[in-house]
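Okay, handing you the structure first.
Of the protein chains in this complex, one is absent; all others appear in place.
In order of appearance the chains are A, B and C, and numbering begins at 1 in each one.
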Amino acid sequence: MTNHRDAVAAGRELLIEIYRTMRTIREFEDRVHTEFAGEDIPGAVHLYAGQEAIAAGVCSVLSDDDYIASTHRGHGHAVAKGCDVTGMMLELYGKSGGLCGGKGGSMHIADFDRGMLGANGVAAGGVPLAAGAALSAKVRGTDQVAVAFLGDGGANQGAFAESLVLAVVWQLPVVFVVEDNGFAQATGTSFHLAGKQIALRGEAVGIPSRVVDGYDVFAVRQAAAEAVERARSGGGPTLLECKADRFYGHMEGWDQQAYRLESEIDELRSSHDCVKLFADRVLADESLTAEELSAVDAAVRARIDAAVEEARNAKEPDISELLTDVYASY
Amino acid sequence: MTNHRDAVAAGRELLIEIYRTMRTIREFEDRVHTEFAGEDIPGAVHLYAGQEAIAAGVCSVLSDDDYIASTHRGHGHAVAKGCDVTGMMLELYGKSGGLCGGKGGSMHIADFDRGMLGANGVAAGGVPLAAGAALSAKVRGTDQVAVAFLGDGGANQGAFAESLVLAVVWQLPVVFVVEDNGFAQATGTSFHLAGKQIALRGEAVGIPSRVVDGYDVFAVRQAAAEAVERARSGGGPTLLECKADRFYGHMEGWDQQAYRLESEIDELRSSHDCVKLFADRVLADESLTAEELSAVDAAVRARIDAAVEEARNAKEPDISELLTDVYASY
Amino acid sequence: MARVLSYLDAIGEALTQEMRRDPAVVVFGEDNIGGTGTNGKLGNAWGPTKGLHQEFPDQIFDAPITEAAFVGAAVGAAATGLRPVADLLFVDFAGVCFDQILNQAAKLRYMVGGKASVPLVLRAMWGTGMRRGAQHSQALYPIFAHIPGLKVVVPASPADAKGLMITAIRDQDPVIFFEHKMLYFSHGVVPEEPYEIPFGKARIVREGGDCTIVAIGRMVAEAETAAEQLAADGVSCEIIDPRTVSPLDEETIYASVRRTGHLVVVDESNPRCSAASDIGSLVAQNVFDALRGPVRMVTSPHAPTPFSPALEDAYAPSAARISEAVQAVLRRAVAA
Partner (left out) sequence: MARVLSYLDAIGEALTQEMRRDPAVVVFGEDNIGGTGTNGKLGNAWGPTKGLHQEFPDQIFDAPITEAAFVGAAVGAAATGLRPVADLLFVDFAGVCFDQILNQAAKLRYMVGGKASVPLVLRAMWGTGMRRGAQHSQALYPIFAHIPGLKVVVPASPADAKGLMITAIRDQDPVIFFEHKMLYFSHGVVPEEPYEIPFGKARIVREGGDCTIVAIGRMVAEAETAAEQLAADGVSCEIIDPRTVSPLDEETIYASVRRTGHLVVVDESNPRCSAASDIGSLVAQNVFDALRGPVRMVTSPHAPTPFSPALEDAYAPSAARISEAVQAVLRRAVAA
């Protein structure tokens, strides 16, 4: 684990915020997993549990008006960027009042007021959008920064490779955060990355690039802080390759994870749970108390309970919504 | 310049063949330049003059049944792979009897009997095709090899990045030959590559990659021989980044090369003419005589004269050809 | 005894029989084997390729998420002796490799004056109904039908799925093979031995004399439901499933319209420049005299597919909307 003096120095409030973010994501995902199994939630849902430290660490150094573009596995990014969890839950249920009015669903959750430019159903499809948001900030002369999240599998997409080039040539204030969770669906990174780190691809085009322990929220936060500072000060793009495996399968209801050994998952959950690792550490060095953590736990649980309750009882969108938000010529 | 003992050892015949190839390309291109100015040749024509050592060097280590996929600047590759220059010239004129029956033109010259899978109008568009030909060879259990030619500008295309990944993951017998001629249209590589070598992109995904002096046919041949040997023996892909500027503008009739200093072009033609460099060397070390070279020059000139003559006088394709070679439902 | 198979298994059977017949048939895509590069079990494919790697370890492989590269590789492989079947997963992902389809696969044979052909099959899952949202529910076959050089196959039944897949693999041109996600677990009688169903030959799903309904893919079943209801009201519909949108069996459609005098086209795609508009205009051009009233197109609206089940259920054409269209067309003819 990294030295986390900076985080501790930032004080209890920040630590609690980071914990709240990670706990909220975990609780949200665990609960969606249960509700999905109960067949209450329609559609395709990809859970982020296990990777919380990445979203939480990166977004902890962003302001409200910075931008992120996310992936099909986007709940964690949305929560970390400050999206309302009730609005998110309503969206997952396809209900009126959802963040996208029920039109988007899990794979298209977005909240432009929070700088969350959207989950994305296409691998690496959102990466160029983040580059564009960075261009926008640069042309408008603000100091906003954009972050593109993508997966190890998405890192093989041409759109990502091209975005690296564009970002370095245009010196855009963008940070590429590749989350290597070991798999693209059922295909392992040891196959599809041919044993190489994605960070090398950033370096190859001249982008400062680092591999980061994605279970360690402090490590992520530190790396992200440097990257964001570089971007804000006109230093151009950075690539962070954060490694942390997912707890659940690729997609709810889709796979039984037969492509993973059970021992792999057990070991992951017992020794690489980023939320536990955080808790152990702040308790060990007494920067937070067990009571503080429990208070967060309880509050988060209540918030998610309420979100599910509201989502279940919410109205379906009105049929007239079918033809709004688009130019329909007939 | 590289040590060219291997080439010399290979004997006069090979040296003459290499010279003939380079001279044929040069003569073909110079002549097309003239004829185009006379408005005899329709369409978009991109000349390869200046880069001959790359095509000649690479193709000198390929067999007839190896494959190449080419670019919009494809005449040199076609000649070096053994395409008939009269068939090529007819094709440029859009005449019956052209290599593609006049349907393709300069940007789509192909000759599958010679393993020339086609020029291509889309930057890097042919790169995946070469990967596919390599896959084909591997699945069919032959020892054929495929070469993908592309430009520095095309190297920024996603299709190239993805092909690198696919080639290394599938361990395909393919060689990527990137021709860095300093420009993509009027845009300079110092801008669009951000000062980095393309070879790094190969290395980043685990592909052995080298930068090669593209004015030196022996250097190219040596590097290509190693790469092709690796591919044939199951060692997977290689990337060669060959550097040699073009003599003419991007496209005939299109640019006055105002983006280049005149002194740049003068210096290029006087000190970096790969055909001259070759001749100087083989004369200096007495591996060929001036008479031998002149004999080739004369033969090549006669061949190109005859090709132009034939192309001028050839028939237009029959109108019925409009609807052949495609399934037309109406 | 007639054997019943799912649409999904029918496709799997076609792939199996063709790989067995011809070692040049190779199959690849993301998770076409599944599990490559993991410590767990191999064979976690989804869809019709599940389990095939055991019999064909040298003919089926997993691909990284590099559609532009592997679809392009399919083109290059097809032009040099293989018969690749590449898997796009969702047809929506055609976006990331569209150049290789539009400019390479479709045009190569023509551009080189017939000196090469591109016998590849691109499998693509399509359609609404699974709550997958705007980027995973499109039809898009009108886009492919627009492109000369491609053949576009949209099977509506398990038996057709098998026979059309075999034809697709043996065809010399690039074929985009549309598999409707909501039909995967539909069942039907499927002959065991390999057989081809020719391209450009429509299937008359139901005979009738009052109105011709041309329906595509999942819409065939909706049209059948509508026709049942209409029959109860004394209206007799003829249902035609074109099976392949390109080539299109114009003659069967024209012959039917000559008999019925009325045409309703049911197409799950968006309306503009669609298969519905294509067929509607062909009829209005070529059998105008037979028409006893306006043609009618029943499609999804000119809007992306919404996620919410409540909205999605109102999006694609339904039996009810088809009935209405037929009734409107006939009512108008009576009134006139």
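The definition used in the following text is that contacts are C-beta pairs under 8 Å (C-beta built on N, C-alpha and C of every residue); 3 or more make two chains touch, one makes a residue touch a chain.
All figures in this text were calculated on a predicted structure; none of them were measured in a lab.
Student: If I consider the whole complex, including the chain that's not displayed, which of C:31, C:62 or C:278 touches that chain?
Tutor: Final answer for the missing-chain contact: C:278.
Student: Among A:43, A:57, A:121 or A:236, which residue is in contact with the omitted chain in the full complex?
Tutor: A:121
Student: Which listed residue (A:32, A:100, A:224 or A:239) would be found touching the missing chain in the intact complex?
Tutor: That would be A:100, which touches the missing chain.
Student: Going by the touch rule given at the top, which residues of subunit B touch the chain that is not shown?
Tutor: Touching the chain left out of view, subunit B contributes residues 42-44, 94-95, 98, 100, 102-105, 107-108, 120-125, 153-154, 156-159, 183-193, 254-255, 257-261, 264, 316-317, 319, 321-323, 326-330.
Student: If the hidden chain were put back, which residues of subunit A would touch it?
Tutor: These residues touch the chain not displayed: 67, 69, 98-104, 108, 110-113, 117-118, 120-122, 125-137, 139-140, 146, 158-159, 162-163, 165-166, 169-170, 324-330.
Student: Touching the hidden chain in the full complex, which residues of subunit C are there? Just list them.
Tutor: 68, 92-96, 98-103, 106-107, 110-111, 133-135, 142-143, 145-149, 246, 248, 269-270, 272-286, 288-289, 291, 293-297, 301-304, 306-307, 336
Rule of thumb we're sticking to: only the chains that are shown with their structure count from here on.
Student: Could you tell me which chain lies farthest from subunit A when each chain's centre is the average position of its Cα atoms?
Tutor: B
Student: Report the inter-centroid distance (CA atoms only) between subunit A and subunit B in whole Å.
Tutor: 45
Student: Roughly how far is subunit A from subunit C, going centre to centre by Cα mean, in whole Å?
Tutor: 36
Student: Could you tell me the distance, in whole angstrom, between the mean C-alpha positions of subunit B and subunit C?
Tutor: Distance between chain centres, rounded to whole Å: 40 Å.
Student: Hunt down the residues of subunit B that sit against at least two other chains at once, touch-wise.
Tutor: Where subunit B meets two or more other chains at a single residue, that happens at 158-159, 162, 165, 169.
Student: Two or more other chains touching the same residue: where does that happen in subunit C?
Tutor: Touching at least two other chains: 64, 66, 68-69.
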